[in-house]
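Removed from the display is one protein chain of the complex; every other protein chain stays in position.
Here the chain labels run A and B in written order, and each chain numbers its own residues starting at 1.
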Amino acid sequence: MKYLNSLLLAIPLSIFLHLSDNSPVLIFLTACLSIIPLSGYMGKATEEIAIYVGPRVGGLLNATFGNAAELIITIFALKAGLLEVVKASITGSIIGNLLLVLGLSMLLGGFKYKTQKFNRAVAVMHTSMLLMAVTGLIIPAVFLNTHSNPAAEPLSLGVAAILMLVYLLSLIFSLHTHKDVFRPSQESSDKPKWSKLKSFTILLIATFFVVIESEFLVAGIEPVVKTLGISELFIGVIVIPIIGNAAEHSTSVIMALKNKMDISLEIAIGSSTQIALFVAPLLVFIGYSMGQPLDFLFTSYELIVIIMATVITAIISMDGRSNWLEGAQLLAAYSIMALAFLFV
Amino acid sequence: MKYLNSLLLAIPLSIFLHLSDNSPVLIFLTACLSIIPLSGYMGKATEEIAIYVGPRVGGLLNATFGNAAELIITIFALKAGLLEVVKASITGSIIGNLLLVLGLSMLLGGFKYKTQKFNRAVAVMHTSMLLMAVTGLIIPAVFLNTHSNPAAEPLSLGVAAILMLVYLLSLIFSLHTHKDVFRPSQESSDKPKWSKLKSFTILLIATFFVVIESEFLVAGIEPVVKTLGISELFIGVIVIPIIGNAAEHSTSVIMALKNKMDISLEIAIGSSTQIALFVAPLLVFIGYSMGQPLDFLFTSYELIVIIMATVITAIISMDGRSNWLEGAQLLAAYSIMALAFLFV
Partner (left out) sequence: MKYLNSLLLAIPLSIFLHLSDNSPVLIFLTACLSIIPLSGYMGKATEEIAIYVGPRVGGLLNATFGNAAELIITIFALKAGLLEVVKASITGSIIGNLLLVLGLSMLLGGFKYKTQKFNRAVAVMHTSMLLMAVTGLIIPAVFLNTHSNPAAEPLSLGVAAILMLVYLLSLIFSLHTHKDVFRPSQESSDKPKWSKLKSFTILLIATFFVVIESEFLVAGIEPVVKTLGISELFIGVIVIPIIGNAAEHSTSVIMALKNKMDISLEIAIGSSTQIALFVAPLLVFIGYSMGQPLDFLFTSYELIVIIMATVITAIISMDGRSNWLEGAQLLAAYSIMALAFLFV
């Protein structure tokens, strides 16, 4: 977190560059950098507030605002009509959490401990949930093929509604009927470190700046595409998810280094599931209400990486053990995908 | 079963509507309703006879006539040249058993018991068999692409022969060399409730009426497509499998409520496997002998739902435990697929 804090300097810098009408590419870069620590503070403050309000509501809070920074960025992208960027960043969040975050956690954790163990039942539960969610994301694209299909809107809305319903059911499951199964993750947050007032103030300030920086970032996408020759798809799949989740990622790695792989897995797989079951459907609803018809018709590139990432994670987490080589495999799969998106 | 019995009233109704040359849509609907209890009686009678003839021949009987009602419907569809409906109903039976039946069983069973356990080894055995069968269904479509390919006939017949051979081997496995592994499912049928004569009489009568109602149903498909605007694909994938398997489905749910998840799993996954390894190849053979060249070239919609349903079931059944949320996930996946077929 210490290293991340220095990135906060990017906030005034980006605002200065914006006010002085400087290069949009520079504004884009500083906005990216500033979102990294800001999303960390949003997450930390949410966790603190979650402790004050008790496990039920707290769990709900964490689940709902866990991907808040990313949600804000994508809402701005949606508003700007960058529908492909929005879908790309949904894709990127899923594969980033599954391959990059989990891979880094297993690799670094595996350097310290020869074999790390985790609860296989919980891993299977997360994985099966993810697989179901992925089915929802895949089916519309396979069935409709083209955006101009008049069924794209009703089918996307219908699928979004089903996914959201499953998300609500999963909250009831993990916070109510089977809350004992998820105990390990709650251990780590017993005593609050910040006062209530401090938590709320930080959450408010961090959210305020994330909103501003997200607007800068989204405004910079087109200039960056033109100037640097990187595709929108690459920015959506690789860049946005990394900056939106960086703080969360570092938590996952830290837990792996403490040999608490259950928490690492929950962050990585749980976060992917949340993107697919909650953020993606929410964006579809917001999109249609805004007149920006975001559908679930992902490109075949996106579909294949989501499927492969899900299956690899399922197989790797199925035996309840991890080691550094499994981490390296996940990172290698991520690198291959990132490389491929660079060339599309 | 009590509730299902009242549906028997649909038999005279459908015959009356047919004789009075009434709306084909109404005849279709009454035929659908009447097949639900009839297929139940066929299944029950087969089980009773199976007890009299001993476990070997009985197991063979159950395995062969387990999907008899559906086989009769699809043979009539085949005779009528509705090849796409036949393939759609093969698809629908597989995903219906895996997602709808198993999902409902896990959901309702999970409401009663927090966590239900089942034999992981048996589940893996069924799943691997299913996966192999699914490979057989997928390969021809991926390799040949188009029905006009002259290789469609020999490849489909060859694949059908291989699948049928594996089916025979699996019978030798479960009834002879490894029959002890499958014990749980035979426990439930120790003492016959019907006399031999009663069993045979009921089987004969039920089969007779299933034949009649299947003819009504198939004759009604085209009028229903035109009048109600539902696609043939939807009727094949969703409607026919539900009515053909309804009675069987209720058995699976009842077993789940008795916390006998092993039997639920065997009904759901085993039935899907039987469709893929026995019913589908048999239909291909019957088709070619009838001059109705049914091939294994499923549509890409059908392929993707079969693959996703198989993989989800494999992952969910791999840990030997189930809960209500896993049931809800399977049902959600089924709903998304059904919704998608509605829009194609």
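We take it that contacts are C-beta pairs under 8 Å (C-beta built on N, C-alpha and C of every residue); 3 or more make two chains touch, one makes a residue touch a chain.
Quick caveat, the model's predicted, so the values are computed rather than measured.
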For this session: Could you tell which one of A:57, A:204, A:228 or A:344 touches the chain left off the display?
Result: A:344
For this session: Out of B:36, B:73 or B:155, point to the residue that touches the absent chain in the complete complex.
Result: B:155
Problem set entry | For chain B, residues in touch with the removed chain | 120-121, 124-125, 127-129, 131-132, 135-136, 138-140, 142-144, 151, 154-155, 158-159, 162-163, 165-166, 169-170, 173, 177-178, 311, 314, 318
Problem set entry | Interface with the undisplayed chain - residues on chain A | 114, 300-301, 304-305, 308, 311-312, 315-316, 318-319, 321, 323-326, 328-330, 332-333, 335-337, 339-341, 343-344
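Heads up, the rule we're going with is that only the chains that are shown with their structure count from here on.
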For this session: State, to the nearest whole Å, the distance from the C-alpha centre of chain A to the C-alpha centre of chain B.
Result: 40
